[in-house]
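Encoded as structure tokens, here's the structure I'll be asking about.
The complex appears here without one of its protein chains, the remainder shown in place.
Now for subunit A:
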Amino acid sequence: MVSQSSSRRIAAVSTTLQVFAVAVVLLIPVIWMALSSLKRPGEVTRYPPTVIFDPTLANYAKLFAEVPFFEYGLNSLIVSVVSTLLGLALALPCAFAISWHSVSWPATIALITRMAPGTLFVLPWFVLFSNLGMTGGYWVLILTHTVITMPLALWVLLPYFDALPRSIFESAFVDGCRGVKCLVHIAIPLVLPGLMVAIILSFIASWNYFLFALVLGGIDTKTLIVASFNFVGEGATDWGRLMAAAVLICLPPLVLIFIMQRGLISGLSGGSVKG
């Protein structure tokens, strides 16, 4: 017989090992990307890849010298932040209502927009927004990205709303707190962990969404992800510079995740009900 404490230790060790294995698989490309961005042109494509080399920041310097990287970053930031906020502003009341009335079809309909590939939308949208004279502006990107972020946020938030006891809201109704007030004072604080997840996923989805930005964006509203695609040259690709751009593109979502991490701690609704 294995004693309880040693079986618990085995479980802990095996969990650690599994997490480690997954982390290695996930991190190797990232590490490889980060290392490549620090290599000189000849070094990047060497096979087998070198681990010990003389690092340089030349790729980054070239990147900032040759392309308006910050402007592209700002474009990405504007589109991602606004489409995330807009998506949340729509998804929050929507998730609340769907959960409260337990009718699921609006959520299913919202999901359909995510089932179809973006290429299906992009052509009619191009025609539509061209006629409206909106292509090339920020709003066309924000609106189309909200089509991505809203259903995402909605489906992330739904289980968080479903988990809240009805009586809390009924109590709020009796206390004279309804509608938007109820959303602000009761619902949002209670689904905060879900809100954090929704913000992170929406932001990343919008930040990295390529197709709409490529087709509907313009020179002035080019996003980072579209801009970095230009580094893939017709003949020779400047891998070092591409990797440097990739590293920089990864940073804002990473920063966001670190900021939001504290809010992810769940268990906020504990202690409301029962003894």
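The definition used in the following text is that a contact is a pair of C-beta atoms (placed from the backbone, for glycine too) under 8 Å apart; a residue touches a chain by one contact, two chains touch by 3 or more; residues count from 1.
Definition applied: contacts and distances are computed from a predicted model.
Student: Between "Xanthine dehydrogenase family protein subunit M", "Exported oxidoreductase subunit", "sn-glycerol-3-phosphate ABC transporter ATP-binding protein UgpC" or "4Fe-4S dicluster domain-containing protein", which matches the UniProt record of the unshown chain?
Tutor: "sn-glycerol-3-phosphate ABC transporter ATP-binding protein UgpC"
Student: Pick from A:Val82, A:Leu190, A:Leu242 or A:Leu256: which residue touches the chain that isn't shown?
Tutor: Within the whole complex, the residue contacting the unshown chain is A:Leu190.
Student: Using the definition of touch stated at the top, determine which of A:Ser7, A:Ser167 or A:Thr237 touches the missing chain.
Tutor: Result: among the candidates, A:Ser167 touches the missing chain.
Student: What residues on subunit A make contact with the chain left out of this view?
Tutor: 165, 167-168, 170-178, 181, 185-186, 189-190, 268-275
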